[in-house]
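Complex shown without one protein chain; remaining protein chains in place.
Here is subunit A:
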């Protein structure tokens, strides 16, 4: 996997290279969008909210562009083996990246609702922000894993998602307790739960990207398998 280029056809090399760099560009936008959404949450910052929402269009456009390039490449080159796995994996990865973008947008919209109602979501900031920072690292590492075709790093992202799921459940428990104690905050806390849910979903999508990277590198479909903390299948 160390060199996926060096085809007899340099044109094919160029097309595959362009496809990969477009995915990384889309990944960069998505990563940035998640970071901006977290920033919006932490500060109730209207600029960050609007920026997060607006960026989604660029990401959607890139998804369509990459899908189109992938279809063209399949039609013209009929890729096989590692090339086929790469193109197939890319088609899956961009779907997850686009959904990460959607979740970031949902976070921004939730923050906007809370702030517009005159509340501050910062009350629950530490737990949510910790979860968000964890998934941001997962998104970054899943993209690094793709860029370097590093299945070890991809495996780490998959394992990290277990922690995110546990943390999310813990946050929900806390928020339910809070709603029970202060029913007048239910509307706001519900928005916080939706935000936490979006953060957790971003972790799921980063994990999916990791699974697609493993398929590209190793040809193994590791979806829907439980992994132990050291990355082995259970």
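General observations
Everything below uses one rule, namely that contacts are C-beta pairs under 8 Å (C-beta built on N, C-alpha and C of every residue); 3 or more make two chains touch, one makes a residue touch a chain; residues count from 1.
Keep in mind that, in the parts below, contacts and distances are computed from a predicted model.
Between the names "Phosphate ABC transporter ATP-binding protein, PhoT family", "PqqA peptide cyclase", "Linear gramicidin synthase subunit B" or "5'-nucleotidase", the one given in UniProt for the chain missing from this structure view is "Phosphate ABC transporter ATP-binding protein, PhoT family".
The set of subunit A residues touching the chain not shown comprises 6-9, 12, 78-85, 218-219.
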